[in-house]
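With one protein chain withheld, the remaining protein chains of the complex are depicted in position.
As written, the chain order gives the labels A and B, with residue 1 at the start of each chain.
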Amino acid sequence: MKSHRQELWFEIPSRRGLVNITGDVQEAIRQSGVQEGLVLVNAMHITASVFINDDESGLHQDYERWLEKLAPHAPTSQYLHNRTGEDNGDAHHKRQIMGREVVCAITEGKLDFGTWEQIFYFEFDGRRRKRVLIKIIGE
Amino acid sequence: MKSHRQELWFEIPSRRGLVNITGDVQEAIRQSGVQEGLVLVNAMHITASVFINDDESGLHQDYERWLEKLAPHAPTSQYLHNRTGEDNGDAHHKRQIMGREVVCAITEGKLDFGTWEQIFYFEFDGRRRKRVLIKIIGE
Partner (left out) sequence: MKSHRQELWFEIPSRRGLVNITGDVQEAIRQSGVQEGLVLVNAMHITASVFINDDESGLHQDYERWLEKLAPHAPTSQYLHNRTGEDNGDAHHKRQIMGREVVCAITEGKLDFGTWEQIFYFEFDGRRRKRVLIKIIGE
């Protein structure tokens, strides 16, 4: 069994933002030499998500607006968590809706994906360096 | 290490619908010959979910109603995504709540499940052929 580990680093200049990381994950698979296996891609921070959906900017704006409705940033006093001095209570909630991680199949050395599947990093509390873990196992 | 790959195809006759795929996943595990390992089951489309919960029709109707409340289909103009000519903006949101994939343990050649765990395909934008990927790794 082979294994491979890699980190991706991000510094999103605003509070929230999306990055398509499909190419980075595919490149990590190539480097691993794994032909058949699984790849785990997860946010290493608890105010960010990794998820799979469409690379369509209208949809991304829809998600942004929808998550703000389900877990609004303001007023920050609505979150007990913010009594710790943080203002990111909402980010911990948004991340639960969108998820921490994805697990994807590797077949014949490639991401085994449907036509429209793309992997995204979704930042909910940016303006600092944060990272994603890629872990690959297989043969 | 062994690996096994299989697709399940669906054509749900209405916009939304649920299918219990537990038996199909168990059959794929049997075919793989894997005794100890992991099985990934994921929607290959971005307007459908694979999730684990109870096989109880009342609950399935509750989910349907709840998801419609959290991300209503109409008016379709509320989603920027629908400006692309689609009317499935809601489906991309519902799928995020219910999830893309499940990862399950295989122990002694079987799904290692609690009493009530069942795997479902949840379609949010049906009336066309769509598929689920099963990927098994182990020994």
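Keep in mind that, in the parts below, contacts are C-beta pairs under 8 Å (C-beta built on N, C-alpha and C of every residue); 3 or more make two chains touch, one makes a residue touch a chain.
Since we're looking at a predicted model, the values are computed, not measured.
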Contact residue for the chain not shown (choose from A:Leu8, A:Ile52, A:Ala71 or A:Ile119): A:Ala71
Where the missing chain touches subunit A, by residue: 1, 3, 5, 38, 40, 42-46, 70-71, 79-84, 89, 92-93, 95-97, 99-101, 103, 131, 133, 135, 137
On subunit B, residues whose C-beta touches the chain left out of the figure: 1, 36-38, 51-54, 56, 58-59, 61-63, 66, 70, 97-99, 102-105, 107, 112-114, 116-117, 137-139
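Keep this in mind: only the chains that are shown with their structure count from here on.
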Between subunit B and subunit A, distance of the C-alpha-averaged centres to the nearest whole Å: 20
